[in-house]
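Report on the structure given below.
A single protein chain has been omitted; all remaining protein chains appear in their positions.
We call the chains A, B and C, going by the order they appear; numbering starts again at 1 in every chain.
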Amino acid sequence: MNKMPKWADVILTPLISLVLAMAISALVILAIGESPVEALTTMIDGALGSSYGWGFTLYYATNFIFTGLAVMVAYHASLFNIGGEGQAAMGGLGVALVLLSLPLPHWALALPAAMIGAALFGAAWALIPALLQAKRGSHIVITTIMFNFIAAAALNYILVNLMRPVGSMDPASARFPNETHLPKLSDMALSLGFEWGKNTPVNISFFVAVLACALVWLLIWRGRLGFEIRAFGKSEPAALYAGINPVRITVTAMLISGGLAGLMAINNVMGEAERLVLNAVEGAGFIGIAVALMGRNHPLGVFLAALLFGFLYQGGGELALWTSIPRELIIVIQALVILFTGALDNMVRMPLERMFLAMRKRGA
Amino acid sequence: EPALIFDLGGKFDKSFNEAAFMGAQRWVEETGGTYKELEMQSEAQREQALRRLAETGANPIVMTGFAFGDVLNQVAPDYPDTQFAIIDMVVEQPNVQSVVFTEEQGSYLAGIMAAMASQSGTVGFIGGMDIPLIHKFECGFAQGFKAAKPDGTLLINYTGTTPAAWNDPVKGGELAKAQISQGADVIYAAAGGTGIGVLQAAADGGILSIGVDSNQNHLHPGKVLTSMVKRVDNAVYDAFTNGVEPGVKVMDLKAGGVDVAIDDNNKPLVTPEMQAAVDDAKAKIASGEIAVHDYMTDNACPVR
Amino acid sequence: MDLNTVLQILDSAVRLMTPLLLACLAGLYSERAGVFDIGLEGKMLMAAFSAATVAALTGNVWLGAAAGLLGALMLSAVHGIASITFRGNQLISGVAINFLASGLTVLLGQKIFGLGGRTPSLTPGAELETQLAPFRAWLTGITGPDGAAALTATPRFGEITLPLAEAARGVPVIGSLYAEVVSGHSILVYVAFAMVPLTWWVLYRTRFGLRLRAVGENPASVDTAGVSVTRLRFAAVAIAGLLCGLAGAYLATGLSAGFVKEMTAGRGFIALAALIFAKWRPWGALGATFLFGLLEAVANRYPNLDLGIVTVPSMFMNALPYILTVIILAGFVGRAIPPRAGGEPYVKER
């Protein structure tokens, strides 16, 4: 313990890891015959260089915050929820059903209603795997994987056969009523008198996501329930000794997790597409795993990791849009970032620790 | 400078995005011009891409895929001076050309050929994801097949329910084998990259297959009965050369929008009778004597 | 449902389960040694790509398979360095490997072939010939044109008809079972099935197996017995790589003829599920993957189950294997206890 100052561990280690990941990415870019410098500037410009880029970066980050928090909460109960993908998809269905069936006159009413729908559907999709884990011991990793496939099938059926307006080629629901459209951050900026992020999808859900980070932090690190979740996650026998009910905690943690994953739908389905399309989740559920793990299962970490992935997504998208570099390069860069900051962090930390220890010895 | 936007499948999807790309390439070769091209990475980028292209002054902007419909409907009014063309979807805006294909007609012809090539009387259809567009192919194929062989059997499979359904040649091959074992001796694949596996398994299994979208006859010469080509390339090429004319443009059989490909690779498979039957059907469809039902109009197919 | 249909479904199940079985056994070695591996998918994908690429460039499927093994092995090395040497998080490393494979295969494929990440089809034809030409020309200098032609003539694994298969067909049930289901697969299928007893034997009858199991249960016991935990775990991870390599090679050069991006289509995750289902045992792996293969084969065969009044839509038939898995898991398989030291890097000093 205390081998190096905390600030070094929290800031220096990930930073150096990130630099390493970028260096290797540069080599890959060179190897496919493109210019790393140009690629990097395109990415940074495209994602962070303008309010426009930020608008997209934050939009993607919002998705990842929700799915990252979802994975994180379950992880604290030592449940590995791989089902974010399916839960978020079902959350989308919840949003669509609420917005298409209830006559909601204003977004301020529609948002909470949609949030309830999204969370309920997401949580419901996590409920069966949770119950099976708690009561029958069926491994949650398998069941949540299976439920991703089942969600895809169910949504496919519902969109094609039930919710698709007749004659439409597109397997998607009808558009949500105009009154329910969420205010975009660009609109909010305009009403404050300046122009920011025009035509970007980032919307008020971003603030909901930030709020969710804070609430999850309170829940896990300050709440009695979070205390129980963490204790159960660390040791089931100890939890029993302390009177913590394993079934209750497993189910509660998964419901919260599924609900959070489902909430992602207010961003992509309600905020961006304004209708439910097939495959609206686009892998954000899986990115959530990386985000949670990289964020060290802490809401602040999740927030930062989500921003990083938002940046990579948007920057990478720009790269693929405006240069001849294939879009798969971004996946490689993402992989390297995950690898170096998430799995190879000790490669950086160990020499750093030695350095700090030596420095302290010399100092003492 | 014109622009072309590919849908999520990417420009090398072995399917209609690739066909669009070929059309653009042809335009480049013939005119020496340049164009902008974009591949979508995510749903949220559709609007971004459209707006950015419009703002950079690209004109016309051609996009492939029904998924752009909704976004284009929102974006087009903001850029009245830009001309848009969308393939596979109708968008009613004054500056948008909607290019739709009568896949059912091309598939109808493929169905006739399948019926005539089949010894067993059983043929198969393998679709990618179970979405309305693919049902359009399926239904046209079924009508042609039943017209030529009223008591024949048609086997139908869809690959899956996730985007992986378009990129799973292993599953495609396995579905083909399952259909072969049920007696199918001609299989029509409308499944993107998955179709490669279908054509392969058919060739391995000694039966015939039918390709889709672009001409795939060359993949297994002598083993692909034909390909139902959808001339997305022509649509793109036209838009690039002649510009965009707002309104709905129906690329039907008559207009050469869809057809069955016959070339050196499949010549030996096409008997004179088959050729005659196809020509006859073409004429009748053109004259309206045969009306091939479009699945999209009522989400139903008159034959199964 | 007549016997013939049953046989055909079984035949299909065997083909479908083979990549799952190989990947599942790969996971078994790794996880039995205490290294979780959710990167099976990525390793399989990389192997499929390398195998198809080299097979396309050389026309020789054996070279292709070797490349497949190498490709997966490289990713295994990454996993080993991250999770064993540097005691990183094994799950994160696995996630990273999946991403890496997904991106690199297309990137490299596009660079080499320019077909958007696809490799040329591995069936004799113009597309393949152009790729093969340089290698064949180079070989001709060494072996002469005939040798070169022979060496580049098999870009893909063929099906093997076992001895007496045709003769056996006449024997009721058993004979046709042999001819239809047992015979007529690519060699990798037989390799995969042979791997099951072999794995059992290695695990329970050899020194290596004993140590491997021990290191996954309690690495300190192995360490204090004077055996290197690191070496054992690397060996296990390497074996996992080789098996994923076989799985990938089978996908790209056995079952299909060439690589298509993302062609593993989630099979690595299904293999992982099967591994848990199998409770980390070799014969269990055989059973679990057979079940998955069978369910998929049945769903393929009956895409629109017509129940008279209603027709079950294709989406549900497609999801059927997954639904049944959940039901079976809930109903018949109890708690699966993973290797106790699984997922934890071995740390002597805190």
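Keep in mind that, in the parts below, a contact is a pair of C-beta atoms (placed from the backbone, for glycine too) under 8 Å apart; a residue touches a chain by one contact, two chains touch by 3 or more.
Everything that follows uses one rule, which is that contacts and distances are computed from a predicted model.
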**OP:** Could you tell me which of "Monovalent cation/H+ antiporter subunit D", "High-affinity zinc uptake system membrane protein ZnuB", "ABC transporter ATP-binding protein" or "Lipoprotein" is the UniProt name of the chain missing from the displayed complex?
**Re:** "ABC transporter ATP-binding protein"
Original post:
Among the chains in view, which touch the chain not shown?
Top reply: A, C
**OP:** Touching the absent chain in the whole complex: find that residue among C:Arg156, C:Arg211, C:Lys261 or C:Arg301.
**Re:** C:Arg211
Subject >> Candidate in contact with the missing chain, chosen from C:Ile142, C:Ala225 or C:Val310 >> reply: C:Ala225
Original post:
Per the definition of touch given earlier, which of A:Ser35, A:Ser51, A:Asn199 or A:Asn245 contacts the omitted chain?
Top reply: A:Asn245
Original post:
Which residue from A:His106, A:Arg222 or A:Arg362 sits in contact with the chain not drawn here?
Top reply: A:Arg222
Subject >> Hidden partner interface residues of chain A, rising order >> reply: 1-3, 218, 222-225, 227-228, 230-231, 234-235, 237-238, 240-245, 357
Subject >> Interface with the unshown chain - residue positions in chain C >> reply: 204-211, 213-214, 217-218, 220-228, 340, 348-350
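The rule is simple: only the chains that are shown with their structure count from here on.
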Original post:
For chain A and chain B, what's the span in angstrom between their mean Cα positions?
Top reply: 36
Subject >> Junction residues of chain B - those touching two or more other chains >> reply: 10, 130, 161-162
Subject >> Where chain A touches two or more other chains, by residue >> reply: 149, 152-153, 156-157, 160, 330
Subject >> Contacting residues of chain B [partner chain C, same complex] >> reply: 10-14, 18, 130, 155-162, 164, 167-175, 177-178, 181-182, 193, 196-197, 200, 203, 218-221
Subject >> Sites on chain A touched by chain C in the complex >> reply: 1, 28, 32-33, 80, 82, 128, 132, 136-139, 141-143, 145-147, 149-150, 152-154, 156-157, 160-161, 286, 289-290, 293-294, 326, 328-336, 338-339, 342-347, 350
Original post:
How about chain A: which of its residues touch chain B in the complex?
Top reply: 56, 59-60, 149, 152-153, 155-157, 160, 164, 166-172, 175, 199-201, 268, 272-273, 275, 277-280, 282, 313, 316-317, 320-321, 327, 330
